[in-house]
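Report on one structure; see the data block that follows.
With one protein chain withheld, the remaining protein chains of the complex are depicted in position.
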Amino acid sequence: MDSLIPLFVIIPLGIAFLIPLIWKLIPSVFKYLPATGILFLLVLAFYILIANGNETLIYKVGGWEPVKNVPIGIHLVVDGLAASMLIIINLIGFLAGIYAIPYMKKFTGENYFFVLFSLMVAGMNGVVITGDLFNMFVFLEISVISSYALVAFGSSKDELEASFKYQVLGGIASLLILFALAITYWYTSTLNMSDISHLLKQAPVNKVTIFIQLFLIAGFGLKAALIPFHAWLPDAHSSAPSPISAMLSGVLIKAIGIYALLRLFFNMFRVTYEISIIITLIGVLSMVIGVILAIGQWDMKRLFAYHSISQMGYVIMAAGIAMIILAKGGNRNIAILSLTGGLFHMFNHSVFKGLLFLNAGSVEYATGTRNLKDLGGLSEVLPVTSATSLGASLSISGIPPFNGFFSKLIIIIAAIEGRFYFLALLAVIVSIITLASFMKVQRYAFLDKLKKGGSNIKEVPFLMCFSMIILVILCLVMSLMAIPGIRETFLMPAVNSLISLKM
Amino acid sequence: MKGMTSIVKKVSALISGLVFLYGCYIIFHGHLTPGGGFAGGTIIAGSFILLIIANGIQYFRLKKEKEESSLAEGAGILFFLLFAAGGLLLTAHVFFRNFLPYGTPGNLLSAGVIPLYNIFVGIEVAAGLLSIFLAFVIYKKED
Amino acid sequence: MLNYILCFVLFLVGLYGVLTRKNIIKIIIGLCIMEYSLNLFFIMIGYIKGGVAPIVDLSSSQNVKYVDPLPQAIVLTAIVIGLATTALLLAIAIKLYKKYKTFDIDKINNLKG
Partner (left out) sequence: MEVLLTMILIIMIAGSVFSLHAKDLLSAIVSYGIVGFSLVIAFLILKAPDLAIVQIVVETISLIIMISVLIISTGEDLSEKDMVKIKGKSYINVRNLYYILFSVVAAFLLVYFFILATGNLNPFGSHETRMATEYINNGVKDIGAINLVTGIVFDYRGYDTLGEATILFTAVMGVLAILRLKTHKQDL
């Protein structure tokens, strides 16, 4: 089972390198290649999570054994959190891959699209499974560079400008991360994460680790578009082709933004009080300001993009609360509960936000416009899209049967138990505003009377409906993960890899 | 600008052959002297670019070249991946295993699979940079 | 210590260039300068006084001190990452110039909000 881990990177890379050679020979078949490869990886990730949930698999690339217990090669580490992230990445990647096949028919250069798409998935898989700092940076760069090119794929006026801003800010973020990496190497002169965490555990928390952590917060905050650094997200996510904005908002800002932050701040550095205050503050700010900015939007995808910022604020706030409790040495299982809520919300968010962007894409595919003002009454004409969009809107605003409700509930309970009453109140208020703004989307886009000339709109092709239906079913099924019985196998391994449950 | 004078064309034709040879030298001796796949590949790309700049774009039928160069690039990196994964599949079931014999350090055929990696990466880098340069140049010429 | 400070100052000059310049090409140049300063910073960390380049010559005596080869392998990667981002930024710059007929970022502000 160990030697299967590199497959998560070899298969998507192999497909990406194969397509430019064979796309002329099999012009219509090569489009299905990335989706099938990612489907196989999805099954593999699921199997890894089930087979050994709580213990970590370590794979030494090149077979270099540590010398005098100093690791010299690159180690691939797959633990609970990495396995669940792999499931999410490959799930949304598979569904967006299927959705993209009919959607990309109106673009030329489809072979470039599918090459860059499978490279993005390979990059994200690489970031999640690696245990080496610089290797995480290299695979982060692969996924980010392919997302720059994919955002600018349509090369219209808006997309080029959005992609340029996204690339400049993303470039600065990568350089800040590289700078933090250089100082870490200067301080510990090694790159292996577990090796660094051993060294940092022994040394007292001094100015160097604070300095490194500040730069990492700035770098990964820019990547995850948290509040002080969110300027690029609405432009980039709204002007990208829809399967790509579903991948960007659903998975990319999580796999290389939030996941890297959590992995470094929980596993590598010692949790300090000041840093956890900063992280909670950023989380709360993103949550509140994200939803306030979202109210005034009329373009569907831009509205969804702002909501991504506020939902990510939930996850970071929950992680921040857990860090504060750990730093103050408070009650451990409140911290565990808060982190469970945060991770559960992150997994839910990638499912329903991916679905929302796919809905916006099919509305745009069918009617040609995304502006809520000149849409209306689409539910008669687009039955599947409106049904799935209703499901997604209910789950993002936290209505009981859907998964959004359970994860927000856990976060609010944890906040109350940790005596952060103000944060819990803010979380409830923001959830209500989210509900209001998504009702606006439902009313203007789907429930109103049909605009003139709207009768000849026909439903989107089968593959697009297929991926949307699967996502809406998942929105319901994932709410079962909150039940204690099922939670142990699916959710707890992820939490266990950040805060060990046994102690 | 009409194009370079014939002196430049003649001299660049001579020099680019030398530069190409130097790039190949850097790639093949990657594991012995400084340099390697990346440096040698860039130098080879530089020699082609020198030719294109000196003789102007219409000298070559460049539309077709761009497709071939990205084709060569895909092939180069595909072999690199196959050899890296070869270690996984064939012998030691470990990704990136150096499975060819090491030979005596110092002479040309040593260090196992590394010279092959150097050559594949060299091909990939040369073809890649050439495609980038052609994409920029052709884009300007077309409209 | 002075060399590290000057390298950090070069990083800040690049950051200043990216944040305040209006011209797209200058923003790209600022980003590349930040790349270069980080590459230099990494190599300065790995330098050992009196060390020799990490090319082992078998004929020499055993106790030869070598400079740390690991940052050099890392900076080899970072240089090619810098080239990749620069090439992509310049491709977008050409297309922006084709569409907006200017390199000035203020005039390109088509997206609102």
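The letters A, B and C name the chains in turn, as written, and every chain counts its residues from 1.
Keep in mind that, in the parts below, a contact is a pair of C-beta atoms (placed from the backbone, for glycine too) under 8 Å apart; a residue touches a chain by one contact, two chains touch by 3 or more.
Please read these numbers as outputs of a predicted model, since none were measured by experiment.
The chain not shown here is in contact, across the full complex, with A, B, C. Within the set A:183, A:327, A:439 or A:470, the residue that contacts the chain not displayed is A:183. Only one of the listed residues, A:73, A:377 or A:461, touches the absent chain: A:73. Along subunit C, the points of touch with the absent chain fall at residues 1-10, 12-14, 16-17, 20-23, 25-26, 28-30, 32-33, 36-37, 39-40, 43-49, 51-58, 66-70, 72-77, 79-88, 90-95, 97-98, 102-104, 106.
What subunit A contributes to its contact with the hidden chain is residues 9, 13, 16-17, 20, 61-62, 64, 67, 70-74, 105-109, 112-113, 115-116, 119, 122, 126, 134-135, 138-139, 141-142, 145-146, 148-150, 152-156, 183, 186-192, 195, 207-208, 210-211. On the side of subunit B, touch with the chain left out of the figure occurs at residues 26, 30-39, 42-43, 45-46, 49, 53, 66, 70, 73-74, 77, 80-81, 84, 95-96, 98, 102-103, 105-106, 110-114, 117-118, 121, 124-125, 128-129, 131-133, 135-137, 139-140, 142-143.
Rule of thumb we're sticking to: only the chains that are shown with their structure count from here on.
The chain pair with the larger count of C-beta pairs in contact, out of B-C and A-C, is A-C. Averaging C-alpha coordinates per chain places the centre of subunit A 37 Å away from that of subunit B.
Centroids built from CA atoms put subunit C at 28 Å from subunit A.
Touching of two or more other chains is recorded for no residue of subunit C.
Looking at subunit A, no residue sits in touch with two or more other chains.
Every residue of subunit C that touches subunit A in the complex is listed here, in rising order: 11, 15, 18, 24, 27, 31, 34-35, 38, 41-42, 45, 68, 70-71, 74, 77-78, 81, 84-85, 88-89, 92-93, 95-96, 99-100, 108-111, 113.
Every residue of subunit B that touches subunit C in the complex is listed here, in rising order: 33-34, 38, 105-106, 125, 132, 135-136, 139-140, 143.
On subunit C, the positions that touch subunit B within their shared complex are 53, 55-56, 58, 76, 80, 87, 90-91, 94, 98.
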